[in-house]
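Shown here: the complex without one of its protein chains, the others still in place.
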Amino acid sequence: MSRGPRRSTEDHPLLRVTLGVVAVGFIGLFLVLPLTMVFSEALSRGLAAALAAIEDPDALAAVRLTGIVAAVAVPLNAVFGIAASWAITKFDFCGKGLLTTLIDLPFSVSPVVSGLIYVLIFGLQGWLGATLRDWDFKVIFALPGIVLATMFVTFPFVARELIPLMADQGREEEEAAASLGASGLQTLLRVTLPNIKWGLLYGVLLCNARAMGEFGAVSVVSGHIRGLTNTMPLHVEVLYNDYQFVGAFAVASLLALLAIVTLFLKSFLEWRYADEIAATHRH
Amino acid sequence: MSLVVESIAKRFERFPALNGVSFTAPQGAFVALLGPSGSGKTTLLRILGGLEFSDEGSVHFDDLNWLSLPARERRAGFVFQNYALFRHMTVAQNIAFGLSVRPRRNRPTRHAIAKRVEELLALVQLDGLGKRYPSQLSGGQRQRVALARALAIEPRMLLLDEPFGALDAKVRKELRGWLRALHERLGLTTIFVTHDQEEAFALADLVAIMNKGKIEQYGTPEDVRSAPKTRFVAEFLDSAAV
Partner (left out) sequence: MSASSGSLASRWRNANVLPGFGLSLGFTLFYFSAVVLIPLAALVIRPWSLGFEGFWHILTDHRVVAALRLSFGAAAIAAAINAVFGLIVAWVLVRYRFPGKRILDAVVDLPFALPTAVAGIALSTLYAPQGWLGEPLSHLGLKISYTPFGVIVALTFIGLPFVVRTLQPVLADLSLDSEEAAATLGATRAQTMIRVILPMLLPSLLTGATLAFARAVGEYGSVIFIAGNLPAVSEIAPLLIVIKLEQFDYAGAAAIGVIMLAASFVFILALNLLQQWAGARR
């Protein structure tokens, strides 16, 4: 569109170039460069050193723990997301607006506070601290605490994708199914879920990325016990603070790969199923 | 001192939207562009307003090589079909906009602008509504604000794209009479796009019937109605009479 006079809604070519360079430069400097740094540092002593760091038993334990945590937290939050959006979009009840707002609350709470609240309940000096010690059941500095903190942090992801989507789709299809004699479960499985599957997948994808990458909340409740309560991000921290930079960046690059795959799938879903994921992502 | 449009052609990618459009309108004429959807009416109007650029042809107005002027130097009062009022500005600020963006040396004083806004509000019969926001007005009122905003810049001509398109029949009729009266008073050369034959024939001095990017017939409402030149015109006029 460089030929001919400039439209009144078009920017001056010089401005276009300037803004384009500023945008690309800013993203390059602030986003792409750190990402490149991760891989470059991981491979600074060659591929073998990086692989050795990943094959270290403590690293493998961290990978396993991260997988377990995500495997518990993500499905639970997905079920919650479906239940909450079903209740909120298919029925009218008082306090609905408040509930919808509150569901997003964990997003605006500091990750450290998200961990802190569980320490205050389950920690040694917490509400239930003494009781738990008597039962010899550890929550803080153990798997249950890590899972709980992760659940809190990733709590809204699925619900916030599904609520606008299901609100958009209305109630007619479910009402039709009910009037044809379908049971509640049949309606959910055969009418609702097929309609929201891409939105659900989208929410699960983001939920999983955060669950596997969460650092602050998990850091507070984990106790940093090597090979036992360190998730991958925590293992990265431990290695980094130990000046084992190649190891830290090698494990970090696994997480960075996860981020890249997530972004790729996310863009793909937005592009391919734009109409079938939440209205907020249509662009 | 007239508007002379010669052989205007415009393609979008491969699709020819205008195929050599020519007509002449004397100073102060009220011209209606009438035609079916997709016949190129809006495209022609946007070319006259400087919002779209023709591939071929020329336009002269008042000895000005019209197409060589950028939109903001044409001083063509353009009224959009959906009004395009600035939602974040009050009615008064909307009307004052064209005056307040002038270069400092040509810009009227604050006081003069306010006075002019009052005059224009009175002219479009919206006295006292200057402090409202567009969202607080009815469709007909918004339309008149859009007109007042276009008139504020002391335009050389008025370009109206289906100005009453979004209004109901009753309001349309009212505004129609009012617009004609305003035209008599101001004497501005006006190009008016419409779908509605009755409206075109009631309002205009000259009617251009457009089809597929061409003007099929151009003349006074009487001539066009009594002697349709082409089959298309005859059928087009007929179809609406039913």
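To keep things simple, chains are lettered A and B as they appear, and every chain counts its residues starting from 1.
The rule is short, and it goes like this: contacts are C-beta pairs under 8 Å (C-beta built on N, C-alpha and C of every residue); 3 or more make two chains touch, one makes a residue touch a chain.
All figures in this text were calculated on a predicted structure; none of them were measured in a lab.
Interchain touches from the omitted chain, evaluated on the whole complex, reach A, B.
When the whole complex is considered, the residue among A:Val74, A:Ala252 or A:Ile277 that touches the unshown chain is A:Ala252. Across the entire complex, the residue among A:Ala50, A:Ala84 or A:Ile146 in touch with the chain not shown is A:Ala84.
Only one of A:Leu51, A:Leu102 or A:Ile225 touches the chain withheld from this view, namely A:Leu102. Touching the chain that is not shown, out of A:Ala59, A:Leu132, A:Leu165 or A:Ala209: A:Ala209 (per the contact rule at the top). Within chain A, the residues in touch with the undisplayed chain are 8-9, 11-12, 15-16, 19-20, 22-24, 26-27, 29-35, 37-38, 41, 76, 79-80, 83-84, 86-88, 90-91, 93, 99, 101-113, 116-121, 123-127, 148, 151-152, 155, 171, 174-175, 178-179, 183-184, 187-188, 206, 209, 212-216, 219-220, 232-234, 236-237, 240, 245, 248-249, 252, 255-256, 258-260, 262-264, 266-267, 271, 280, 282-283.
Chain B residues in contact with the hidden partner, per the touch definition given at the top, are 49-51, 70-78, 80, 82, 84-89, 97-98, 101-102, 135, 149-150, 152-153.
In the analysis below, only the chains that are shown with their structure count from here on.
Computed centre separation for the pair chain A/chain B is 53 angstrom, with centres defined by C-alpha atoms. Listed in rising order, the residues of chain B touching chain A in the complex are 50-53, 70-72. Those residues of chain A whose C-beta lies close enough to touch chain B in the complex are 4-5, 7-8.
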